[in-house]
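Here it is: the structure, laid out below.
Note that one protein chain of the assembly has been removed; the remaining protein chains are unaltered in position.
We just call them A and B in the order they show up, numbering each chain from 1.
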Amino acid sequence: MAPLLDVAHLTVALPTRRGMLTALDDVSFSIKSGEVLGVVGESGAGKSLTAAAIIGLLEPPLKQTGGEIRLEGERIDNLPAEALRRIRGKRIGAIFQDPLTSLNPLYTIGRQLTETIRTHLPVSGAEAEARAIRLLDEVGIPAARERIAAYPHHFSGGMRQRVVIALALAANPRLIVADEPTTALDVSTQAQIISLLKRLCRDHGTAIMLVTHDMGVIAETADRVAVMYAGRVVEIGPVREVVQAPRHPYTVGLMGSIPAIGHSLDRLRQIDGAMPRLDAIPSGCAFNPRCPQIFDRCRQERPNLLPSGETRAACWLLEGRHG
Amino acid sequence: MPVYIAQRLAQSIIVMLIVALVAFSLFQFVGDPINAMVGQDTTQTDREALRHSLGLDAPVPVQFLRWVGRAVQGDFGLSYQLARPVGQLILEKMPATLELALTAALLALAVGVPMGVYTGLRPDSWLSRIFLGFSLIGVSLPTFLIGILLILIFAVWLRWLPSFGRGGVVQIGRWSTGFLTLEGWRALILPAITLALYQLTLTMRLVRAEMLEVLRTDYIKFARARGLTDRAVNFGHALRNTLVPVVTVVGLQLGQLIAFAIITETVFQWPGMGLMFIQAVGFADIPVMSAYLVLVAFFFVVINLTVDLLYYLIDPRLRVSHG
Partner (left out) sequence: MAEPMTIRPGFWRRLLDGDLAYRFRQSPVAIVSALVAAIIILGAVFADFVAPHNPFDLSTVSLLDALDPPAWMEGGNAEFPLGTDSQGRDMLSAILFGSRISLMVGALAVGFAMTIGIAAGLLAGWRGGWADALIMRLADVQLSFPSILVALLIDGIARALLPREVQDQIAIWVLVVSIGLSGWVQFARTVRGSTLVERNKEYIQAARIIGVHPVRIVIGHVLPNVLTPVLVIATIYLANAIITEATLSFLGVGVPVTQPSLGTLIRVGNSFLFSGEWWITLFPSITLAVLILSVNLLGDWVRDALNPRLR
């Protein structure tokens, strides 16, 4: 069956005075219907950019310079603006990081909900309001019927993020792109929001692209995970495999740097060096200056995603091995 | 809410009192009113008698209170220059200034806001560049210069419009209006444009800056991600949020129009309060000067209070929350 979302060789570049800087380099992955794909990586690895490219909200002067994005088999990256707008919200929903600034402070949440509903569905005002109340119920806002007339500043951060989720689900999209949905929340609220997201998507059959830098959230929520580094996908595979037996040295480093409960450490382990800036990406494999297992080929040729088990990783170490 | 209003009222009263103090001080310390009123031959005894009958030999605080008492009733004494009650003078001139200021205010808003919105939505279009260049000129040229240039072009060279006076004026009770005759309108055009230009420019720049800021916010991004139409995003959300802070500043600016009218009225010989004030300054006619001061302060204070009230009504965050 064709995947719900298919991203193939996506390349996004930034024109500057000194030439074109590549922000996303040949990114490929797919998401099946109902599946949760985690996209993990450091700040600046390109996770949010990928999300923005998928929903067609790349901020100029950034632009897509290569590759294709397909939703249910049809290309969406080359659609005219109006067609893209109709997809947003209706077929792909989005959630962003900061619940405190995602909602317009001057309108009631009811107004913002009904507006979204009526933009995508041909329903009357009363029907839209009924739906809005149902949605608020679903996301766990108590006394939805009364609170629908409240303003965003009447709600706490966690509650506002629930409203945001309600808004994203309003027109029943097939895919939700969630860009760091829990980063701005405290730990207990994080857990609530994550479980809410999981439950809703199971109930509605919605797929999620969950962008985050928090490996713990991924381990709990995702079916598969893609690890990004310097604008490239360096490893992608089922969550269990990637977490327990990472192939790419970067992923190994990532997993190794997460402190485990029950073990005592003198110091936190970290990967030496830092992710390269856009204008200083090394040739060959982008990770090579920091890689403990580097050899000559790494510096010269950029590795493709090579299979190992059900995972694929962009590392020359995997060449010649078979899963 | 009552607390908020009471606070603002108290502040306003304090400002009025300070202004009254300054206005009253003008009398006390600047020249001797007796000398201004009588001829050189008047004997000292007669001067003393006059001083006593006017209450000018009473202690200062008493004089101040009496002055305030009279001022509140609209009695500011007699003009040195014209020997007529100042109150009457002001009532005669006020309609001219108010009609001019009102027309200019409406003009500045009706043209400035749309221009600001346009340059905010399409900052790189050639029309926006023209508008911005025009705004630089509007901020750089002194009001009187604009008036003179307009007179030169439209009254002297083209002879389309009159260059001084109010044209045909119709008396309705105490109010003399120029709105009811064609001549009145023709005479109003150039002065109104002259007075409005500076405010128009400021308004346009303000709206543009606010608009650009608002368009970069998270909630606008989220609105787009929900698939709302461009119209809903730009006008329903962005414009609404832009106008809220703009209302305050524009309201305050409009108060300044009444003061700037001084210049415009001088250029066009418009028989309003501004012209009256300038003539008073040239003559050191203290009663008129202090009356004008108090009146203008009063207008400012009322406008500030109204703007505060409006702001309170528009921005839900200022109201006490129930949630």
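Here is the rule we use: a residue touches a chain if its C-beta (ideal position, glycine included) is under 8 Å from a C-beta of that chain, and two chains touch if they have at least 3 such contacts.
All figures in this text were calculated on a predicted structure; none of them were measured in a lab.
> What shown chains does the left-out chain touch?
Touch partners of the hidden chain, whole complex considered, are B.
> Can you work out which residue in B:106, B:156 or B:302 touches the chain that's missing from view?
B:156
> Which residue among B:98, B:148 or B:209 touches the omitted chain?
Of the candidates B:98, B:148 or B:209, B:148 is in touch with the missing chain.
> Which one, B:94, B:209, B:293 or B:309, makes contact with the chain that was left out?
B:293
> Residue-wise, where is chain B in contact with the chain that is not depicted?
For chain B, the residues touching the absent chain are 15, 18-19, 26, 30-31, 136-137, 139-145, 148-149, 151-152, 156, 163, 256, 259-260, 262-263, 266-267, 277-278, 280-282, 284, 286, 289, 293, 296-297, 300, 304.
The rule we apply is simple: only the chains that are shown with their structure count from here on.
> Using the touch definition from the top, list the residues of chain B that touch chain A in their complex.
Touch list, chain B to chain A: 217-219, 221-230, 232, 236-237, 240-241, 244, 315-317, 321-323.
> Under the touch definition given earlier, write down the residues of chain A that touch chain B in their complex.
Going by the criterion above, the answer is residues 55, 57, 85-90, 93-94, 96, 98, 101-107, 115-116, 119-120, 147, 150-151, 153-155, 164, 167-168, 170-171.
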